[in-house]
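Apart from one protein chain that is not included, each protein chain of the complex appears where it belongs.
The first chain written gets the first letter, and so on, giving A and B; residue counts start at 1 in each chain.
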Amino acid sequence: MNVFIRLGETTLAMLQKLGRSHLFLLHVLSGVPGILLRPRLLSAQVFSLGVLSILIIAVSGLFVGMVLGLQGFNVLSDFGAEESLGVMVAASLVRELGPVVTALLFAGRAGSALTAEIGLMKATEQLSGMEMMAVDPIKRIVTPRFLGGLIAMPLLAALFSMVGVMGGFFVGVGLLGVDDGAFWTAMHTHIDFWDDIINGVIKSLVFGVVVTWIAVFEGYDALPTSEGVGRATTRSVVFSAFAVLGCDFVLTALMFGDA
Amino acid sequence: MRQSKMIELWVGVFVALGLVALFFLSMQVSNLADYSADEGYVVKAYFDNVGSLKVRAPVTMSGVRVGRVSQITFDKQKFQALVELRIDPKFDNLPEDTSATILTAGLLGEQYISLSPGGSDLTLQQGSVIDLTQSAIVFEQMVSKFLYSKAEGEKKASSSSPVEKNGSNAVQAEPVAPAAP
Partner (left out) sequence: MVTASDNALFGAAQDIPAGASLAYNRVPSGWTAPNDSPAPGNSDEVLVAVRNLSFARGERHIFDGIDMDIRRGKITAIMGPSGTGKTTLLRLIGGQLRPTAGSVAVDGQVVHTLRLGELYELRKRMGMLFQSGALLTDIDVFENVAFPLREHTRLPESMIRTLVLMKLQAVGLRGASRLMPSELSGGMARRVALARAIALDPMMIMYDEPFTGQDPISMGVLVQLIRQLNDALGLTSIVVSHDVHETAAIADYIYLVSAGRVVGQGTPAELADSDSAWVRQFMQGLPDGPVAFHYPAADYAQDLLKAR
């Protein structure tokens, strides 16, 4: 009996939170025109979310690409298909690893920081203070961060893929002796601009929305105590990871399912 | 003020870097550079069987790409596959009696169309039809043909076991008939 009561309570609380998060998103989006008129607010967020994530994204991309090159070579050389190494590295990066790993890293690096920042602003009454100064804290604080994440994510994912391809090239061609021309031409003929590159960009845009949305909402919805902010930060990263992987499955099924 | 200038500089560098990466992925990694959109002219070719030929498969001549497969449909009247080839505009002097063959890259690789020039003075134009075509070689047909010829050879070599001969005859009857679609 008690179990069912608890289950019901939890379900209702979750539904309520889901509803709140959607209303919150609408409120955030309503601030977009105002922020576009003040691009300086936006550039500050693109800086802290995007520029400061370049290093971790580039380094991770390089290593992921190098590992792909190494593992791919081991498998493909068994079939005498080393020429396809470029395709394998590029396809896995552009279609999957680029958007997904970037989103996961972004959730850990920038998403958690967003949640903690907004949560602390709430805990220290900065948001409340802003409201009393007749400034809407959602439009002034949250919207630029949301847009910043939205802009940063596809660019970071592209960066990740590019660095990854280079890493794969370095290992495959530089160290393992795959033919330079075969590496690029096979990639060239098999990776399609619309099916692969654009779909990858769409993916990373969707992940950008999901991760930043979760991050800013968890921050705004956090209990205004240091414990509450800490929990919200954890939740932000965990939920982001789940959401990214779930969305990735759905998007992949939609984009590549029929091929 | 100076700090905000620095931020703007960095954001500019970041956005430029991201766009360069996108450009690199588009041009160097994907086939965007080969998309010559609606350029070139389209010629048609009928095939009995296109195998696993795909749209955007390369069309080559002496191994050099001269165009792409732009469309594959089925012609209800002729009961044949109609393949439309978009040939790059710079190859505007292909003879009218050029023949088209569907080949496979490597043993199990992707299929593509190879063109071999004829000797006519007239050239292929927009909407021309290539008459000489050779269909894709379907792996299963190739295997059964091989088995057929092998059995045929055995039949000639020895006629000592009639049971086996009868058995193999029954199998041999299949490949002679037109291949299943």
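Methods note: a contact is a pair of C-beta atoms (placed from the backbone, for glycine too) under 8 Å apart; a residue touches a chain by one contact, two chains touch by 3 or more.
Given the structure is predicted, the values throughout are model-derived calculations rather than measurements.
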Residue, one of A:S21, A:Q126, A:T185 or A:T252, that touches the chain absent here: A:Q126
Sole contact to the chain not displayed, among A:L29, A:V135, A:V238 or A:A253: A:V135
Missing-chain contacts mapped onto chain A: 120-121, 124-126, 128-136, 140
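The rule we apply is simple: only the chains that are shown with their structure count from here on.
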Where chain A and chain B are represented by their mean Cα positions, the distance between them in whole Å: 38
Chain B-facing residues of chain A, complex: 40, 43-44, 46-47, 50-51, 54, 90, 94, 151-152, 154-156, 158-159, 161-163, 165, 184, 187-189, 191-193, 196-197, 200-201
Parts of chain B lying in touch with chain A, wherever the complex brings them together: 4, 7-8, 10-11, 13-15, 17-22, 24-26, 28-35, 56, 58
